[in-house]
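All protein chains but one are shown in place.
When the chains are written out, they are named A, B and C in that same order, and each has its own residue count from 1.
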Amino acid sequence: MAEDAFDTGALIASVEEVLADLLDVRAHQRIADGDAEVERRIWSTARSLGWLSIGVSEEKGGLGLGAAGIAAVQRALGAALAPGPFLPTLAAAQLLDTWPAGGDVVADLVAGEASAAIPADFGVSNHISWDGKQLTTPGKLLMFGAPDARFCLLPVRSGALLLCEMDAKETRALDSWDRSRALFEIAGASLAPLVAGDDRQAAHLEWIFLLLLAADSLGGSEAILAQTINYMKIREQFGQPIGSFQALKHRAANLSADIVTSARIAEQAIDSHDAVAGFWSRLAKAAVSETFVRTAGEAVQLHGGIGYTWEHGCHLYLKRARLNEALCRSNSALRDAAASDLIGLLATGVDVMEIAA
Amino acid sequence: MAEDAFDTGALIASVEEVLADLLDVRAHQRIADGDAEVERRIWSTARSLGWLSIGVSEEKGGLGLGAAGIAAVQRALGAALAPGPFLPTLAAAQLLDTWPAGGDVVADLVAGEASAAIPADFGVSNHISWDGKQLTTPGKLLMFGAPDARFCLLPVRSGALLLCEMDAKETRALDSWDRSRALFEIAGASLAPLVAGDDRQAAHLEWIFLLLLAADSLGGSEAILAQTINYMKIREQFGQPIGSFQALKHRAANLSADIVTSARIAEQAIDSHDAVAGFWSRLAKAAVSETFVRTAGEAVQLHGGIGYTWEHGCHLYLKRARLNEALCRSNSALRDAAASDLIGLLATGVDVMEIAA
Amino acid sequence: MIVEHKGDPVVFRAALREWLARVVPADWSRKMLRASSDEFVVFQRWWMEERRKVGMATPHWPAEFGGADLRLAHEIIIADEFARANAPPVTLYIVSLNHIPATLLQWGTQKQKDRYLPGVARGEIWCQGFSEPSAGSDLAALRTRAVRDGDNYIVNGQKIWSSYSMYADYCILLTRTDFQASKHRGISYFILDMRAPGVEVRPIRQANGHARFGEIFLTDVVIPAANLVGAENDGWTVAQSTLAAERGILSFERAERRGYAIAALVAEAAADPQSWWREPALRAEFMQIFAEAQASRRLARALLAEKGGGVPLSKMTAAYMKLTSTSLMQRIGDFLVRAHGISAQVDPTGEGTASEGMREYLQSFGETIAAGSNEIMRNLIAERDLGLPR
Partner (left out) sequence: MIVEHKGDPVVFRAALREWLARVVPADWSRKMLRASSDEFVVFQRWWMEERRKVGMATPHWPAEFGGADLRLAHEIIIADEFARANAPPVTLYIVSLNHIPATLLQWGTQKQKDRYLPGVARGEIWCQGFSEPSAGSDLAALRTRAVRDGDNYIVNGQKIWSSYSMYADYCILLTRTDFQASKHRGISYFILDMRAPGVEVRPIRQANGHARFGEIFLTDVVIPAANLVGAENDGWTVAQSTLAAERGILSFERAERRGYAIAALVAEAAADPQSWWREPALRAEFMQIFAEAQASRRLARALLAEKGGGVPLSKMTAAYMKLTSTSLMQRIGDFLVRAHGISAQVDPTGEGTASEGMREYLQSFGETIAAGSNEIMRNLIAERDLGLPR
């Protein structure tokens, strides 16, 4: 990574710049009011600038910056509350890049020709069964991604991971609190499985999904705290900026300290590979998404009445934070899984806490 | 209660006054350093002033103020961090007052001739078995009360509650963090069972034990917060009393709000009888002891360096708080038990949330 | 007329309960979830009219002004029965029913009382014009100007966070009338007719998507001097009576409603083998919430007892009530959101508890910010109850 640091930095700066242009307060309003135009414009900008190609290997037409690269992009997307199915699409492309059978699909995803969806509760999918031909689900599947996604990735009870093609006519978009992101329902029977991977691929996808949720939450936390601090500098009550009131100052400092800590945990997950990757990504998503919820909640309160209005963006961060918290299993379930991981890893003698120099 | 309110109030005021005389900073130092003289003086004062008789019925020589009466005394004892086996003795006398076979023992306890002990982990005593003659325990029992207590109350696996006589020579005093209170070990085989009660008595004793722990914690929380606030008014840094710094002010306000809430929960437990008494006492001990831990911990921090010294009393409140938190089962175990209670109570149609006018 | 039974509390309670069982539509809360603003207003007006028919519109008011002279004990019974029956709260009439009598009975002229109080029972809607964009927590910094002009005042300025002001007939308005005096001393209190020329209201949409508040723009609005409440420049004192209205039966009723809601939550969760009730950590967290909800009910009673002349619990009981009950509401919302996982994220207007979580959670920020933010409550508690230096 070290030699790529400059390039990645410059790339991310350009993503941030473009997003800042496209996503002002009014654009966020339009998204929250259900207007899909902003999302379309951002997606097409992303396509033309190649944002979706950052992580995948150079031989598949990407920049080869790996998980660290897409995490950096997702952090910028999260900071700007960018709408659209970036997260599941980046995750799917990154996984399929390592999957021999995934070639054509990767090309479509990287080019932004198609998007991908992932079960919203990825990790509790043992209710989906697959006998090699037939997909059976007790009810509809709740998916995270655009309802017109062409592909989805589905872990099934046997441990396998299926790449399926979706029929957009069979999906039902759901109304949800975070309108910058889509959740939809689909019947398992309507999916057309293309390729089946194994449990290592399922674990790999979970790792990337969690990593991106952590990165998105980190970007969101940083952005809403920065906005809140700016507001505290200009908003006056009792003849002084509210940021000069020590009780509020200390709350801002505590949030900032939480973010500093969360950022280090996210780094740890990004730097971890192989045996410990899943473990750290679970802890990272849990920690960072909770910091995001806390930060966005405090942001509303510290903004006072303004923070509670629809016109101001605070509530959008809060809704995003709560969605991230719920996606890919509850944080208590993730910590529980990490606890089991830890025992297994300690038993095999892996150095769980190694930090790459 | 209403018609007794004045009398109880005057009584408690006199308890507080006497304790304030006997327990200054130096007396607390001596207790913490292991000197038993202060405890002896307080116990003998309590005997002569009849503090131990407040709760039991008039026919047994008491004032008949019931659980509310002893809770009020214990709150005052807790505020002053009074040393000695008051809590288990008050609890035992109160229980035995309702127990036909307990007459003589009650007289001894009320007169302060003897003290009583209770298992520190009362409620997880299913490791003690009793076949009508023989007590069997897998190891030593950890008891709360003075090592020279003459009596102890022991719940056993069958659900029965035994009143036993203890041989002080068989007890082993344990070193513990809160030196104003004693914990000791004794072998079950050395106990001489006098009378066996049933599971209603065991439940009754648990109710009183928890109620007194809540009352003790409430008194302690109020006292240490009051001391902290006084300190914040006089301690100056940066040319002003530290109590004028808003961040510290808000922390004091939050603690005070926690105490106001905790006091209402304790009231609820005191006012509850019969079917709902156990339920509310479990929630009360859990809530109030946690408020006490939080308040005493914040007190140390808000006192700065002084709060961390042995000479200042903050740490004594903190140690008392942590002991209360651990006694009679962990708070998570109590809340878990209360959850089961609640389901049972709802099923029987009892109005759990009734508030006596 | 239910109030006819007021002599016997048992009969009174029974009559009330019987009437509520008959009149409250079983599906009102479901319908209101997806109601438009207009539908909401129609429903609230209907409910006020139903209450009026049985003497339940303003029962706690003096008979002189259309009330039934009910005492605190009866108010408690009413709040309790309304909560138990999950009867619709009279959201649209909170100011009309509580703040207006609290203010006018003490400070209003006989003419003002005669003219404005009886209208409330007929469904007249009042709003409160106190906060301004630059005067929120620092309310006394308000800048809306009222300048005397013969028998009138000419008012210019802007008010914000005024609940349901877009539907209001009248507004109680704080303005600055002395521009030299110290900030608390130059304020006057008026009754404003919302149909007066120059009054414009813009609804403010909130985080939860609803528009409960309005922003009021006042441009050369003429208010007759007869509409001054209390003396000129004495508005700050008058406003204290208005604000005190929040702290009585209103918070009691809210605490009672929460008590029933909490009990319903357990019953629902415990009956569902897939619910959060099976997770020990969530169950333990909930039990602490349960205890605090009960503490809140007790605190509300203590507050009522204080108002009834009892021994005060503290110097700032109302501030404790506001701080703890709104914080608890936020924790309940937060709890439900976590307890219901991904299903709390969809269907914002859904009926189930899963959907309720985010609504309660988002709504709670309105409560922790409004009516004196919780930060202001902490200042009040620290300085006025604990005696810490300013």
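As a convention for this text, contacts are C-beta pairs under 8 Å (C-beta built on N, C-alpha and C of every residue); 3 or more make two chains touch, one makes a residue touch a chain.
Quick caveat, the model's predicted, so the values are computed rather than measured.
Engineer: Decide which residue listed in B:100, B:138 or B:305 touches the omitted chain of the complex.
Structural biologist: Among B:100, B:138 or B:305, only B:305 touches the chain that is not shown.
Engineer: Looking at the whole complex, which of B:135, B:183, B:270 or B:352 touches the chain that is not displayed?
Structural biologist: B:183
Engineer: Write down which of B:13, B:142 or B:347 is the residue touching the left-out chain.
Structural biologist: Result: among the candidates, B:142 touches the missing chain.
Engineer: Going by the contact rule already stated, which one of B:318, B:338 or B:352 would touch the omitted chain in the full complex?
Structural biologist: Of all options in B:318, B:338 or B:352, contact with the hidden chain holds for B:318.
Engineer: List the chain C residues touching the unshown chain?
Structural biologist: Per the touch rule, chain C residues meeting the hidden chain are 279-281, 284.
Engineer: With the missing chain put back, which residues of chain B would touch it? List them for me.
Structural biologist: The missing chain touches chain B at positions 120-121, 142, 174-178, 183, 236-239, 245, 247-248, 297, 300-301, 304-305, 307-311, 314-315, 318-319, 322-323, 325-327, 329-332.
Engineer: Taking the full complex into account, what residues of chain A touch the chain not shown?
Structural biologist: So the residues of chain A touching the unseen chain are 229, 232-233, 240-241, 243-244, 246, 249-250, 252-254, 256-257, 260-262, 264-265, 267-268, 280, 283-284, 286-287, 332, 335-336, 338-339, 342-343, 346, 352-353, 355.
In the analysis below, only the chains that are shown with their structure count from here on.
Engineer: Work through the pairs of chains, note which ones touch, and then classify the graph as line, ring, star, complete or other.
Structural biologist: complete
Engineer: Provide the C-alpha centroid distance between chain A and chain B, rounded to the nearest whole angstrom.
Structural biologist: Their C-alpha centroids are separated by 50 Å.
Engineer: Which chain C residues reach two or more other chains?
Structural biologist: 375, 378 - these are the residues of chain C that touch more than one other chain.
Engineer: Find every residue in chain A that makes contact with two or more other chains and list them.
Structural biologist: 245, 247
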